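Note that this complex is displayed minus one protein chain, with the remaining chains in position.
The first chain written gets the first letter, and so on, giving A, B and C; residue counts start at 1 in each chain.
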């Protein structure tokens, strides 16, 4: 991801995605002399270093693997976690809805395991920045480590803080709250985000949506939207095109709003 | 979007999003001396210039509007078009799935009206670039104008070309095909994209999915995925949380694959 | 429906479904000497009487129609209405979930326009019965007329009543509540339904679901289920299989429970 995407050869220290014949992916760090033990046999890291990205590799039991630069989707889904993470389907829509892109300053709370933080850090680029608040020190630490692995930690400032006190930043382009009670932090978000900027939230239950909407309607917000994103995968056999038997039925409701400037009282 | 997001005051020449009380949005270019005629009365551009983004504005009939920097979602949905455009729900998932971000070189065909081109140009930032192929000169011209309006045209090279001849670029990070018969251009895409890079396609029918899968399975591709994204909006009344009565039932199937390096024949 | 399904010839007085070339359906009552004025020209009823069901018929402008015994789905969707009706997708699931079939005694409130009443009357057959409560006399009257047209009114007893007072029947197989506040009538339903019998409700908002669940959990109910049914139509062109562009996004949440017998206090 952040690591030399222009190179076409693997190098020691690279994070790599190994894909087996069933399409299952593993993330590994290439280290000279190391061995990778998988359900499909052992791979020697030395065989995986200095070869072309996109090549095949074989375990000692002659099982075939593909060696790929890690896909962003896989990095997100494989985030080492102690919490529920945002799913790629939700991240994608949040990014477009809130117009997140290069050079922006984005604030999020809570950090959680850092999956969404990774996506934000990737998307704002070298000239943007992410401020990520989390009340639990051990979660912030985990997320920090996860970002470090991806080479993205210079783009993120982690803060361990009860956000009831408010945020340090002002004028950020967007604030995203992944908290059980976002309605309690709408005022703090309002003070941090620039006029016209975006507030986004993800919450699993309709009861939370109801409480959040009540608060948003009372605050200085407009363009309020509530939605959910459903992703349905299909089998990939050409002569049997059909959805998979099972799908994710729910991750969370997404709630969006834009901060407006209240009319000043005529004096 | 590309236009001075850091400014908090509107200026002549800015593209602005006007939102009426019903939540409907209009995109306008702020021009001194101009008038904006809406269903809710007339607004004077001079009243909209030099004020804070996020402010209220009133028409001559005292109808309230909000004045906002255009949201990316709205820019995409309001793209002046002669073709079906990619929807934000699909663009969002494509972006995360293909890992599109700052600094990348992305190739797309066909250009169409340029909605997805705009999203790509926004996301790759100043240091990335988009190469956009289109066979119909008038479509390419329309898209070029659309990108110009957004101040993003320096990030895009438009080419009017029958892509059966292949693409000029090689080693791009990702290729996206929005064509009725992507199966006929898989080889060309394969030659343009870097090893391990992404191919993405959107096609409306299951029959097209079947044909494309057949071709992909024969080519040098792996990690093939087919999916569809469903977006469901909810009403925003706190005491009546419920999905909207109607929703978009289908836009297209998304097909993804990554280019692999075929094993070289032992000599 | 109830009218001589075994006959294969149309007769004066029959209710018939006319289908035009676009697949749009009209319900008409066949009357000697009458004319039917449609957007596709005029049809003479005399041409439609005494012919085989399933035949073609032509208007004076030579537009083709099909003459069919009315489909249950079409009868339900074409119910003359002053209220929102239950949709076939929801009725179908309710029927199977509550095990509604021949010979049963079913209670519903409110009657509304009588679409669901029609389906129930059809399904319980000659030996079953439907008791349908409604507070608004004009709605009950409309529903009664609608059932009369279908020849099903002998299977239904309509009652104009505020159901806060309770129902007259006991030991019914199932109770279905299509009311804005079903949580206020759970006790009455509990007294009317047999032990082990079903309670079903349809309500549009998640807030209502929350209130109803609270009441059900406190009452003598088990096997509580909440669900929603989504129906997605596809285009019927063989070489372009794909979902329709638009679909119904929401009708209502379905809530089900079974009445249990509370343990008697040891004396």
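Here is the rule we go by: contacts are C-beta pairs under 8 Å (C-beta built on N, C-alpha and C of every residue); 3 or more make two chains touch, one makes a residue touch a chain.
Here the structure is a predicted model, which is why all the values come from computation and not from measurement.
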Touch as defined at the start, partner being the missing chain; which of C:27, C:44, C:68 or C:160 qualifies? C:68
Per the definition of touch given earlier, which of C:28, C:48 or C:91 contacts the omitted chain? C:91
From the list C:138, C:168, C:214 or C:245, pick the residue that touches the absent chain. C:214
Residue list for chain A contacting the dropped chain reads 204-207, 232-233, 239-250
By the contact criterion defined above, which parts of chain B meet the unshown chain? Give residue numbers in ascending order. 206-207, 209-210
Which positions on chain C touch the chain that was left off? 1, 5, 8, 19, 23, 52-56, 66, 68-69, 71-73, 76, 88-89, 91-99, 101-104, 119, 122-127, 171, 173, 194-196, 198, 206, 209-211, 213-214, 217, 222-239, 241, 253, 258-261, 263
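Going forward, only the chains that are shown with their structure count from here on.
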Superimpose the Cα atoms of chain A on the matching ones in chain B and note the rotation angle, 0 to 180, in steps of 5 degrees. 180
Euclidean distance of C-alpha centroids - chain B vs chain C, Å: 44
Where the CA atoms of chain A average out and where those of chain C average out, how many Å apart are those spots? 46
In chain A, the residues touching two or more other chains are 206, 209-210
